[in-house]
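Here's a structure for you.
Of the protein chains in this complex, one is absent; all others appear in place.
Up next is subunit A:
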């Protein structure tokens, strides 16, 4: 029987192990973003994937403007999942904004967590004097305009996929169907919350071991940001991947798996 949080966050559990790896997707994606790395851990770990409320196959009616007006609301999604599934000694793997959502969840309820992996993380995306996050306030407004422009494109791309594609009947492709199937209005709100967040001070609260996986060329974050995290977080290890882009778990899954296995 589906329980509330499992249904709300479209939680999926797989794998043969007992130790839990909990994967949190980044902005603009959903749990299907992990499909290239998950197979490498199925034999030894219990894998838990989910969609934040508003993304993928989550219950869109559960979206609450107030709750999700800050990253704390998303961190509470993680806590809710850990509580409902009675998880412990969790290694949380967060892509992009999920990295800091994971930090906030650990700050709220540290007893659930053992380790955390950041993939392409940033404690603050906005530029500030003495800190180069990567984007300016104007860039965020422009990004929201681009998202608006692609509203119809989003519907056209996603709707037929959601309805099913006869040429791609297998499960893996069906999973793709919901990828990025985030409601555009919620997506814009998530973008604003993501890019306006500042979690630099939260880094010092993290005491459990953490690993940062960063690509050499990432349009959204950078080596500098990854080094900033390392300097301000206890027990943080930084691994730079030669691959380019913001989603190494998609473009270089082997590199990500190798880095993760060395850490967890």
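Convention: contacts are C-beta pairs under 8 Å (C-beta built on N, C-alpha and C of every residue); 3 or more make two chains touch, one makes a residue touch a chain; residues count from 1.
The criterion applied here is as follows: contacts and distances are computed from a predicted model.
Novice: Refer to UniProt and select, among "NADH-quinone oxidoreductase subunit H", "PAS domain-containing protein", "Branched-chain amino acid transport system ATP-binding protein" or "Signal recognition particle receptor FtsY", the name of the complex member that is left out.
Specialist: Matching the unshown chain against "NADH-quinone oxidoreductase subunit H", "PAS domain-containing protein", "Branched-chain amino acid transport system ATP-binding protein" or "Signal recognition particle receptor FtsY" yields "PAS domain-containing protein".
Novice: Quick one: which of A:20, A:76, A:199 or A:243 touches the chain that's been left out?
Specialist: A:243
Novice: Who touches the missing chain here, A:28, A:56, A:73 or A:123?
Specialist: Answering carefully, the residue with contact to the hidden chain is A:28.
Novice: For subunit A, which positions touch the chain that isn't shown here?
Specialist: Residue positions of subunit A that touch the missing chain: 26-29, 32-33, 35-36, 96, 135, 139, 142-143, 145-150, 153, 156-157, 161, 176, 179-180, 217-220, 243-247, 250-251.
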